[in-house]
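Report on one structure; see the data block that follows.
As you look at this complex, bear in mind that one protein chain is not there, while each of the others sits in place.
Chains: A, B and C, in written order; residue numbering restarts at 1 for each.
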Amino acid sequence: MYAGIVGPGEGATDAECAIAYEAGRLLARAGAVVVTGGLGGVMAAASQGAFEHGGMTVGLLPGSRREGANPYLKVSIPTGLGEMRNALLVRSCGGVIAVGGSWGTASEIALACRTGVPVFAIGGWEFPAEGPIRMDSVESAVRRLLAAA
Amino acid sequence: MYAGIVGPGEGATDAECAIAYEAGRLLARAGAVVVTGGLGGVMAAASQGAFEHGGMTVGLLPGSRREGANPYLKVSIPTGLGEMRNALLVRSCGGVIAVGGSWGTASEIALACRTGVPVFAIGGWEFPAEGPIRMDSVESAVRRLLAAA
Amino acid sequence: MYAGIVGPGEGATDAECAIAYEAGRLLARAGAVVVTGGLGGVMAAASQGAFEHGGMTVGLLPGSRREGANPYLKVSIPTGLGEMRNALLVRSCGGVIAVGGSWGTASEIALACRTGVPVFAIGGWEFPAEGPIRMDSVESAVRRLLAAA
Partner (left out) sequence: MYAGIVGPGEGATDAECAIAYEAGRLLARAGAVVVTGGLGGVMAAASQGAFEHGGMTVGLLPGSRREGANPYLKVSIPTGLGEMRNALLVRSCGGVIAVGGSWGTASEIALACRTGVPVFAIGGWEFPAEGPIRMDSVESAVRRLLAAA
């Protein structure tokens, strides 16, 4: 099972990173492959949580080199696609957990909702349409994602 | 000058299509190339407005064939990228006018805001962050877009 | 009808550019849209031949900006895809004329042969498999391409 974890990079808060780390940990325990955009903030925390608990971590990097990749990726793909790689991330996952809000995160949530990939959101932006399912806890978000896949 | 016009396809209202048509017309008169996702609804209306007033119209289609393209495109590119083509549209434009709201539209707005492409929004969704500039009229949206480019 | 013209950029010879110009001219006369990679050499010559004879010219640029685009493009798309845009070019055309040889050109010929897009080659590399159809003259290459589409 491939699970995306999306959220802010540089602007991520400590609380968001803690949630992302826990999501990565729980998904790794469940045997899921954790896919992120491969950079810092929520992406790094999610990867770290999975990596430190034996999980498989994949980073789909925006650049055409591996610079800036976080050190918790077992596989990194320098896509050279820029922000277009957000669509590649969504496409490769059976579900996405969104932690916090940013325009990059919003693009991933929107692409997922557009293409029928379930999104479970912890905090972050409110959208004026049905789509992302808001969750109160990371445990329930992971449980719902695993059930959806 | 390349101007994107984004908005709902099948779900577009008559009012949204009228605004998109007018945006296409005004941009064509100003000599801009109008770029859309190439399908129906807002995309078709914007293309028609530009096409019927001598403008250049480009459609970046999601599929790998030209089926479903609206008949107002002087150039159509079947990208085969699916919704990933939304990022290609944003990347190729100096500014974007958004008419109405949908998840596809939201993905284009978010990608534009993420990458610094100015977005002028007429109607549509509210987002909880600075980014899209809300406009009261299509005339002012076109004027602002032309000035930004 | 969308026709690709592919060939070397910087390394193109005068003879190759003359052939590309003539291919562009003939395709423009036949009402075809001429699609190239948008840069110099064969790409520029083909675009110029079509542009100067009233044809539609499209350049799918590798970079994410329009720098380096030749001045004969009615529509340019800065894809930001790098050499991945070679596949976009092939995908968007009903047939391709290849003039001269280079690794970039070879990638386009190979992608076209792989995906069933007919390739008509004037000069350039020999390949050890059926695929590109070798033509003696640009007139016959254009005629065959138009018939194939």
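Basically, a contact is a pair of C-beta atoms (placed from the backbone, for glycine too) under 8 Å apart; a residue touches a chain by one contact, two chains touch by 3 or more.
Treat the numbers as computed from the prediction; the structure is a model and nothing was measured.
Asker: Which listed residue, C:T36, C:T57 or C:N86, touches the chain dropped from view?
Answerer: Answer from the full complex: C:N86 touches the omitted chain.
Asker: Return the single residue from B:A3, B:M84, B:I97 or B:M135 that touches the missing chain.
Answerer: For the chain that is not drawn, the touching residue is B:M84.
Asker: Give me the subunit B residues in contact with the hidden chain, please.
Answerer: 64, 80-82, 84
Asker: Considering the entire assembly, which residues of subunit C contact the chain that has been omitted?
Answerer: For subunit C, the residues touching the absent chain are 81-84, 86-88, 91, 101-104, 106-107, 110-111, 113-115, 125-129, 131.
Asker: Can you list, in ascending order, the subunit A residues touching the missing chain?
Answerer: Interface residues of subunit A facing the absent chain: 33, 56, 58, 60, 64, 74-75, 77-80, 88, 91-92.
Everything below uses one rule, namely that only the chains that are shown with their structure count from here on.
Asker: Rounded to the nearest 5 degrees, what is the angle of the rotation that puts subunit A onto subunit C, matching CA atoms?
Answerer: The two chains, subunit A and subunit C, differ by a rotation of 180 degrees.
Asker: What is the distance in Å between the mean C-alpha positions of subunit A and subunit B?
Answerer: Here the centre of subunit B sits 28 Å away from the centre of subunit A.
Asker: Roughly how far is subunit A from subunit C, going centre to centre by Cα mean, in whole Å?
Answerer: Each chain reduced to its C-alpha mean, subunit A and subunit C end up 40 Å apart.
Asker: Could you tell me which residues belong to subunit C and also touch two or more other chains?
Answerer: As it turns out, subunit C has residues touching two or more other chains at 64, 80.
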